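All protein chains of the complex are present and in place, except for one that has been dropped.
Up next is chain A:
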Amino acid sequence: MEKARLFDFNLTLPIIVAEFLFLMVALDKIYFAPLGKFMDDRDAAIREKLNSVKDTSGEVKQLEEQAAAVMKAARAEISAALNQMKREVALDLEVKMAEGRKKVEAELAVALENLERQKEETIKALDSQIAALSQDIVKKVLPL
């Protein structure tokens, strides 16, 4: 066994320096530079995409406003049409109701007339009957 030497500087040192420099260049070539560039590119792409998304948000707002305007117009149109229809229907209904009322009134008048006539007839009939009945009663009460 050789004597142990802890602080034994020799050619190992420059060789390790060379190895380190080689490793630095090689790692930069195959790891740091390409992957770093790749990551930066991806970051840039993502940022760009995010920005473009922000831009379309304005477009979306505009479209939304347009849609709201269209809806408003459509609603106004519909409500106008509805109002007109309501008016027409109401008019129609009134005419029909007036007609119906007239008809009913005419029928009522006829019916009342009939009733009056019948009443008079009945009263006449009752009058004759009353006369006959009273004669009968008188006959019975006043025996000859």
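Note that contacts are C-beta pairs under 8 Å (C-beta built on N, C-alpha and C of every residue); 3 or more make two chains touch, one makes a residue touch a chain; residues count from 1.
Keep in mind that, in the parts below, contacts and distances are computed from a predicted model.
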Protein name, per the UniProt record, of whichever chain is missing from view ("Fe2OG dioxygenase domain-containing protein", "ATP synthase subunit a, chloroplastic", "UV-stimulated scaffold protein A" or "Alkyl transferase"): "ATP synthase subunit a, chloroplastic"
Absent-chain interface as seen on chain A, which is shown: 1-2, 4-17, 19-28, 30-36, 38-39, 42
